[in-house]
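For this view, one protein chain was removed and the others were kept in their places.
Right after this comes chain A.
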């Protein structure tokens, strides 16, 4: 049975100095459900500071929400039994933004893959483990001999990010939480990476929560999209609908911000989020939320 991942009225506050309320609200009353079946790509779009990475940390169980709950298979992920926790960890796996910081510089890159083999009990035998690792590296179009035994600084950003995908490939989770996975990759590697994600969806039935600020990658991936600003999801629906008939002013602003590869359609006026905020000030209530938790 494939499980569902559900966020129910999740709110995340962080203590902050110099703010009137003493805290800032990074995620405000967010609810959505990711279904494992049928496998799909759901994009979460918003500018920096809109709370999208915090949602990723909530979903991955790295940050306990202030209120509301994250449910896996109907149960709160912070109250799972041992067996349920193991299933949840196996089933919900991340790809993070920064392909440089994701590796501990002290170790070779193999360690990340071996950790996955050992921690999740994929196999006990070393030779089978190596076979699994090589198979997964090939699945993300990496040559095992080019990456195994290397240190993180000896590989390119694209290679490192694909090793993360190889890790996901080995674990075959139902859900991939991809937090800005392509924002630090160049255009060609980016397409490569997105294609692998789509492959995973088709071949292994993985559902991806794709978090990004870049609408062109959302276009490319298709599926569903949610637009988040200031911690609130303001619009959701199929990519084609949201992109062509945006209903929220913030979505329109985002759409206008996609650079067009056409000199005649270069931006002539400057639109800033601040102006939009001025328009919205009447009903604005939340302070701008930071991307990273302030501790």
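Convention: a residue touches a chain if its C-beta (ideal position, glycine included) is under 8 Å from a C-beta of that chain, and two chains touch if they have at least 3 such contacts; residues count from 1.
Please note the rule applied: contacts and distances are computed from a predicted model.
**Q** If you had to name the missing chain as UniProt does, which of "ABC transporter permease", "Acetyl-CoA acetyltransferase", "Sulfide dehydrogenase [flavocytochrome C] flavoprotein chain (EC)" or "Na+/H+ antiporter subunit C" would it be?
**A** Missing chain, per its UniProt entry: "ABC transporter permease".
**Q** Among A:33, A:104 or A:260, exactly one should touch the missing chain; which is it?
**A** Of these options, the touching residue for the absent chain is A:104.
**Q** With respect to the chain omitted from the figure, which of A:64, A:79 or A:115 is a touching residue?
**A** Answer from the full complex: A:115 touches the omitted chain.
**Q** For a quick check of understanding: of A:60, A:197 or A:239, which residue touches the chain that isn't displayed?
**A** Once the missing chain is taken into account, the touching residue is A:60.
**Q** Contact with the hidden chain only, please: which chain A residues?
**A** Against the left-out chain, chain A lists 57, 60-62, 86, 89, 92-94, 96-98, 101-107, 112, 115-116, 119-120, 292, 295.
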